[in-house]
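Showing subunit A:
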Amino acid sequence: MSKKTLLPFVVVALASLGAFTGCSNKDNQNEQISVTDMVGTTITINKNPKKVACISRTTYDLLVAYGVGDKIDGAYKGTLNNSWVPLIYPESADHYVYDYNNSAELFISRGVDLVLAPEKYMADDLNAHGVPALCVSLYGNPTFDNYVTFLSQLVTKIWDGDEIKTKAAAWENKVNTAINDVKTELAKHELTQKKVFYVRGDKDKGVGYTDTQGSFTEYAYRTLGFKFVGSSLTTTNPSKEEIVEQNPDVFVCGGQYQNKNINSLKTEEPYINLDAVKNNKVYNIPIGFTAFEQLSAMTPIFFYDQANKIYPEYFNYDISSMVKSTIKEYFGTDVTDTQVSYMLQGLSPEGGSLY
Partner candidate 1 sequence: MNEKVLKRRTWISFGISIAVFIVIFALALMLGRYRIAIDDFFKAVFTDDSALDTQRSIIVNLRFPRTIMAAFVGIGLSLSGLLYQETFRNKLVSPDLLGVSTGASVGAALAIVLGLSSVLISVFAFLMGLLTVFVTVMVSKLFRNGSSTILLLSGIIVGGFMSAILSVIKYFSNDITTLASITYWLMGSFESADMTRDYILMGVVAVCIAILLLISHPINLVNQGKAEAQTKGINYNFYRGLIIVLATILTAISVCFCGTISWIGLVIPHIVRLLAGRDAKRTIPLCITFGGTFMILVDILSRTFTDSEIPLSAVTGLLGTVIFVVILIIKRRKLNEHKDI
Partner candidate 2 sequence: MNIKISNLSFKYEKKAKETVLNSINLEIKPGTINVLLGLNGCGKTTLIKLLSGLMKPTEGTIEYDGRNLQTIKIRERAKIFAYVPQQANVTNDIPVRQYLSYGTTNTLAFYEHPGKEEMERVEDVAERLHISCLLDKNLGEISGGELQIVLIACSLIQNTEILLLDEPTSALDMKNQNLVLSILKDVAKEGKTIILSSHNPNHALYLDSNVVLIHDGVICDEGPAKELIKVEKLKPIYGEHVCVSRDLGYDEISFKD
């Protein structure tokens, strides 16, 4: 094609491009807001986004709990692939099931106006392709201490509305109360610092799969008076020998594979010889709408539950009724006592395994 014949096409193309940008400019008469995400990237987004993609596993729960579930377009399949989710929040059936890595085109084609991404590279890449994305994860730098209420505050910044603000304030208050309650009680006793090993169990990777420095779980168990074994590790996949070498005083097992991992600890060599196993210091972490050890509506209960289990001599909270009322309060769903007891045992609503 010669340059002359090409010219009309270029003109038409440029003109249509102008038309498109013109259109979108008209649309963008929304109020805009500048927000900074967890890794310090500041971007400008429309206020009150209508289609949010919750790829980060920690975000779906709180958004639903604060009443902006109808502003969610979809969530990571690991989050949605949990039999508690449809029971507690039936509207989740309308939410699109996203992969971990999604193309910018998918978000654009679905009209997503905000992505909550779990990793910085993902958020950067999406922003570079015109999809507004914020990085919100369960890892802080250097620790999670200053990030516990980060998401909660971010939500109130992005969406207007009194209900959200009230709910957020109430949640933050409860979390701080729970942490203070536990801390104050523990401060009364002279505790020797013990080592806790957290078995992550959200993937089928066995006992040797944990969280490292900077994670929310590290913060939580430090708060509960422990030395978190993962923070001295360089990877999330320690070998069997490394675990035995660490010889933790307590094991806590979370995720949908928790019962499988607890069984491994109690029946398999070389774990059965470990002090924690011999002394029966292997505990589970409940899993409901979200695993309790991820930031969620259940976060205050997570602290109370673990305090109960690890220090039965000091704490005796009524976890079941807390769970029931919290689910009613945030999700408007009634759950039965049996269901709550399954939840506390890391089982499915029917009492089966979650994997």
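The working rule: a residue touches a chain if its C-beta (ideal position, glycine included) is under 8 Å from a C-beta of that chain, and two chains touch if they have at least 3 such contacts; residues count from 1.
How were these candidates chosen? In short, all candidates are chains of the complex that A comes from, given by their letters.
Computed from a predicted model, the values in this text were never measured in an experiment.
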Subunit A: touching candidate in this complex (1 or 2): 1
Touching residues on subunit A, where the partner in the complex is candidate 1: 77-78, 81, 99-100, 202-205, 208, 233-242, 244-245, 269-270, 272-274, 355
